[in-house]
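A single protein chain has been omitted from the complex, and every remaining protein chain is retained in its original position.
In this document, chain identifiers A and B correspond to the written order of the chains, with residue numbering beginning at 1 in each.
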Amino acid sequence: MSGWTRKDLVGIVDLSAAEIGTVLDTAKSLQEISTRSIKKVPTLRGRTIANLFFEPSTRTRISFELAEKRLSADILNITGSTSSTAKGELLKDTIRNIESLKVDMVVIRHSCTGAPHRLAEALNVSVVNAGDGINEHPTQALLDMFTIREKKGRLKGLKVLFVGDILHSRVARSNIWGLTKMGASVVLCGPKTLLPPRIEELGVTVTTNLREAVKDADVINLLRIQKERQDQSFFPSIREYAIAYQINSEILKKAKPDVLIMHPGPVNRGIELSSEVADGPYSVILDQVTNGLAIRMAVLYLLSGAKSIESKKE
Amino acid sequence: MSGWTRKDLVGIVDLSAAEIGTVLDTAKSLQEISTRSIKKVPTLRGRTIANLFFEPSTRTRISFELAEKRLSADILNITGSTSSTAKGELLKDTIRNIESLKVDMVVIRHSCTGAPHRLAEALNVSVVNAGDGINEHPTQALLDMFTIREKKGRLKGLKVLFVGDILHSRVARSNIWGLTKMGASVVLCGPKTLLPPRIEELGVTVTTNLREAVKDADVINLLRIQKERQDQSFFPSIREYAIAYQINSEILKKAKPDVLIMHPGPVNRGIELSSEVADGPYSVILDQVTNGLAIRMAVLYLLSGAKSIESKKE
Partner (left out) sequence: MSGWTRKDLVGIVDLSAAEIGTVLDTAKSLQEISTRSIKKVPTLRGRTIANLFFEPSTRTRISFELAEKRLSADILNITGSTSSTAKGELLKDTIRNIESLKVDMVVIRHSCTGAPHRLAEALNVSVVNAGDGINEHPTQALLDMFTIREKKGRLKGLKVLFVGDILHSRVARSNIWGLTKMGASVVLCGPKTLLPPRIEELGVTVTTNLREAVKDADVINLLRIQKERQDQSFFPSIREYAIAYQINSEILKKAKPDVLIMHPGPVNRGIELSSEVADGPYSVILDQVTNGLAIRMAVLYLLSGAKSIESKKE
């Protein structure tokens, strides 16, 4: 059905536009399961999925866990703090052990760039990157693209503006790869210290002028400001950051009347986004959460090589 | 079947005697499931329940989790320490996200009085209060009433004595609402500093004289003494507290021969209760644990609006 042949999903950078389309289409077909009274299909029954979260996470972890449960998989949750990695064991040894337990898939979040890639090469089981350092967060970009396509009917030709800490954002990075492949144009906006040098080489436009940038954006995707960056002198103060880069009702007057406001969460209300806008009519933040579930179900389904969803309906 | 129409269970204060009766009767009919070899019914299969515990808890959390498993629900466990609330996210945002994941029910324990109530108002999903601050712990009161009714055959006309830290006890508070509605009379006993001012207005009797109070009690429900209260000068020392208010074999000589000894657990052996009595013939403490499971199954079942237990037997 799908034409999907990859063992792993480690980054959007590797995917073709056709593959991205396959994930989005599959998510569309799985979306309806979570609206049923019995929110469950037996697709991955008897398969074991290990969730390895070596960085703290609530929403991504929960989204994957729920996607796995709705596909009826068996789940092993392993977090950094409870893991033997604290006892000096190497990540590779942890994963080899997991492979020896005949696990079928591994979902991994790790603070080191490339950790999921190295595992994917070393192992026979499927690996899903749930965020690696400041490199990629592919399922987030997929759910963002899915949300835009649901609301706008297309990705091609749209202008998507990212505002905030681009430098440290794996969300921005995965989105840049994905959106440009799908024919959207990407604009990055933030203080100079939070814009990666030579990022234009990825085919994006860069600006520090938010008031100009919002004017013709079809989508504004806000990035979370890490308050601790302030101590590292990336910006003088949270207050000054908010004055220059917060998206609020005032600045949205300059935007298109059908602009979409997105945020990967959790939102710092009153910093990168005013509460009024976060909860307002332009915001699709909660749609992103709902769609994240369908995207993760789609990724797990495609990687599992399951033959048909329909034939397995309960 | 049940006539139950509430979306939420946030407090006993809201319930009618008929509604309390419905929960107790439903628990009675579900009790038998946990005695089977296969302790499971498919009643809530494919429903998702999120357990949000923002206060540490072992027994209440386990009791809910097991009740959910025996009804075949899918479960998301979220605790305060692993949650993004640490990253400055508001409780409301957490819950909105959970709602976006198409969760069916939320069980919440929170240190703030009224947290479950505010959520119940804001959300479409069912909310169960698993303890909010010093306000209510409705499933504990329901399991206490169930246990008394099982042992005594009725609640009406019984005298139920609570001993200990009434001031900080959500267990006592929920029981007071429930027992008085069901026609039992309630006596509260403890040092003056641990008795809430004007609590008599709820229709209860208050005393500091334990030796008198035990005489005509049908039930004595002990409340856990928080050792850290000692530092806050609520009582001079654990030892002096135990001399005046411990229930032990000596003081039980003054009690009725068929008195029931209850405790919500975990027991401070040798403080509010002697080991001899905790493990003795009057104690129904372990029955409370068993009954808690049936009560929580009943609450989840009623809130889920499931049509029939019988027709769904495996």
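Here is the rule we go by: contacts are C-beta pairs under 8 Å (C-beta built on N, C-alpha and C of every residue); 3 or more make two chains touch, one makes a residue touch a chain.
Worth saying up front: this structure is predicted, and the values here are computed from it rather than measured.
Checked against the hidden chain, the listed residues A:D93, A:E121 or A:E250 yield one contact partner: A:D93. In the complete complex, the hidden chain is touched by one of B:T180, B:Q230 or B:T290, namely B:T290. Contact between subunit A and the absent chain runs through residues 45-48, 74, 76, 78, 82-84, 86-90, 93-94, 96-102, 104. Residue positions on subunit B in contact with the hidden chain: 34-40, 56, 58-59, 62-63, 65-66, 69-70, 79, 227, 265-269, 286-287, 289-290, 293, in rising order.
Everything that follows uses one rule, which is that only the chains that are shown with their structure count from here on.
In whole angstrom, the spacing between the mean C-alpha positions of subunit A and subunit B is 40.
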